[in-house]
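The structure appears below as structure tokens.
Of the protein chains in this complex, one is absent; all others appear in place.
Should a chain be cited, it is by its letter among A and B, assigned in written order, with residues numbered from 1 in that chain.
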Amino acid sequence: MTVALVLGALLAVLCVVWVARPFLREPEPVDDTLAEPEARRLALLDERDRALGALKQLEFDHRTGTVSDEDYRAAVGGLRREAAEAIRALDALDAPPSERKEVALVG
Amino acid sequence: MIALSVAALLAVFLLYTSIAGGTTASVQPSQLAGKVGTVQLAGKVVGPVEREGRTLRFTLRDVEGTATVRVVYSGSVSDQFRPSRDVYLRGRLANGVFVGEKDSLVTKCPSKYVPKKGTDSGSA
Partner (left out) sequence: MPELGRAALVVALGLTVYATLAGGLAARRRRRRLALSAQNALLAAFAATAVAAGVLVAALARHDFSFVYVAQTTSSDLPLAYTLSAFWGGQEGSLLLWLLVLTGLGAAAVAFGRRAGQDVLAWVVPVIGGVATFFALLVVVVESPFATQVAPAEGAGMTASLQNPYMIAHPPLLYLGYVGLAIPWAFAMGALLARRADERWIVATRRWTLAAWAFLGVGQLVGAKWAYEEVGWGGYFAWDPVENAALMPWLAATAFLHSVMIQEKRGMLRVWNVVLVVLAFALSLFGTFLTRSGIVASIHAFAQGPIGVWFVTFIALVLAFSLYLLFTRLPQLRSRTRFESLVSREATFLYNNLLLVAFCLTILWGVLFPILSEAIRGEQRTVGPGYYNFFFKSFGLPLLLLMGIGPLIAWRRASLRALGRTFLWPLGAAIAAGVVLLALGAGSSPLGLIAYTFSAFVLASIVLEFARGTRARRALGAPTWPAAFAQLVAHNRRRYGGYVVHAAVLLLVIGVIGSSLYQTVREEALRPGQAMTAGEYTLAYRSLDERDSQNAQEVRAVLDVSRNGRNLGTIETGKNTYPIEQQTSNEVAIRSDPLTGEDLFVIADQIDPDGTVYFKVFVKPLVNLIWIAGLVFVLGSLVTLWPDPREARRLAARSERLRSAEA
């Protein structure tokens, strides 16, 4: 009976220590805020990946014969454009503020 | 949009089939009085159980109650079947005795898992 209680208490103590660990390791943290991703960048990243993925899929389908030559030629231009636009938008995001404003005005 | 309309269609279809037929009333011995036609009778087996060739005779009681009815049944019987087990079967009341449909007896498994069947009631 007492063995069980001792073991139980030991378990409880170990768990509490483990739970408190982040606070024990960094009693005075430099920055305690949870990172928050830039929503705009995420959306653009996803658009670019999707466009590139669609291109890859089209190539694959064309090579295996699911998509005919005519259909391929009809689709590939549009997909390449989508991908290029997404990459350009991402680059605009990374560009220094002055350049960014220019791009916004022009494009 | 498409999804909603298909769902609506399906709902109508389902309601229709449920109401139009294909469903059986599920009752216990206390609710059997006056029921005509085929019903699904559920209850607890009360001994003694008599066997005559392929025919089984036993009494079925409300799971939580005292109403009973005599049952006559021919067909496959699961190995779980015996007094104090809960079972259900299809059939109809005839002259105060419930006559079960062949192979429709299902015995519930006591350990809360899959009910034991004595029937190939399903697809295969």
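Please note the rule applied: contacts are C-beta pairs under 8 Å (C-beta built on N, C-alpha and C of every residue); 3 or more make two chains touch, one makes a residue touch a chain.
Note that the structure is a prediction, hence the values are computed from the model and not measured.
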Inset, instruction - Extract the touching residues of chain B with respect to the undisplayed chain. - result: 2-3, 6-7, 10, 14, 17-18, 22-28, 31, 40, 42-43, 51, 54, 63-64, 76-80, 86-88, 108-124
Inset, instruction - Spell out the interface residues on chain A facing the chain that's missing from view. - result: 1, 3-5, 7-9, 11-12, 14-15, 18-23, 26, 29, 31-39, 41-43, 45-47, 49-50, 53-54, 57-58, 60-61, 63-68, 70-71, 75
